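One chain of protein is taken out of this complex; the other chains stay put.
Now for chain A:
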Amino acid sequence: MQIRDGLIAGFPIVIGYLPIAIAFGVLARQAGISLVELTGMSLLVFAGAAQFMAAGMIGIGVSAAEIIIATFVLNLRHFVMALSFVHQLQHIPLKWKGALSIGLTDETFSVSSIYKHKAEQSYCHLFYGTIIITSYGSWVFGSFLGGVLGDVVPEQLTQSMGIALYAMFIGLLVPSVRKYKRIAIICITAMLVNYLLNPLIGQGWGIVAGTILGAFVGIFVLEEEEI
């Protein structure tokens, strides 16, 4: 039951991940990373944006230290997301919280947060676990496929599918805003902060600042009984 619901909730992530993972596989091969290495990277790192950046940096011969530091900065946003995620799952056993947080990405976090009512049900860790495992599986499989296929997937198609995750984020967000309009103030603040700071402090910090400040506005606009 929880597994079935998890499959349904995770399906949009799979749709979104596959083309991006394939594109990563293609790019990584072009950067001179072997099939085993690029699949290994997806298995061990599981962080889309950072992997793209690393493949690009490896391609132009940037040092290991710089790549690892850049990855750290880019992925710090997951610290803020994990805080919120773990807070939502307060009552589940520690080992499950640990296991689930390892698989926290922008996408698995977003979907899990929108289905926060699930956290009150029994076996909810299976629901969240299924979302994460299917997403992870499609990410690793897609990377491998991209590495094998090389450039045979038409760019037109992968480019069009680049909208998938954004559409998913919108599809998750809009029903919450419809239900409780004040949420829009939080989102718009986060968007503006990210938009203004992105060129100055980079993609990773832009999202961190947008998330922190947008949520900070939430302290003033949200009413306790509504959330």
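One rule holds in what follows: a contact is a pair of C-beta atoms (placed from the backbone, for glycine too) under 8 Å apart; a residue touches a chain by one contact, two chains touch by 3 or more; residues count from 1.
In the analysis below, contacts and distances are computed from a predicted model.
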item: Candidate names "Protein-methionine-sulfoxide reductase heme-binding subunit MsrQ", "Cytochrome d ubiquinol oxidase subunit I", "AzlD domain-containing protein" or "Ion-translocating oxidoreductase complex subunit C"; UniProt protein name, chain not shown; value: "AzlD domain-containing protein"
item: Hidden partner chain, touching residue among A:35, A:145, A:187 or A:201; value: A:187
item: Missing-partner contacts on chain A, residue numbers; value: 11-12, 15-16, 33-34, 37, 40-41, 44-47, 50-51, 54, 58, 64, 67-69, 71-72, 75-87, 90, 94, 97-98, 101-102, 104, 106, 109-110, 113-114, 116, 156-157, 159-164, 166-176, 178, 183, 186-191, 193-195, 198, 206-207, 210-219, 222, 224, 227
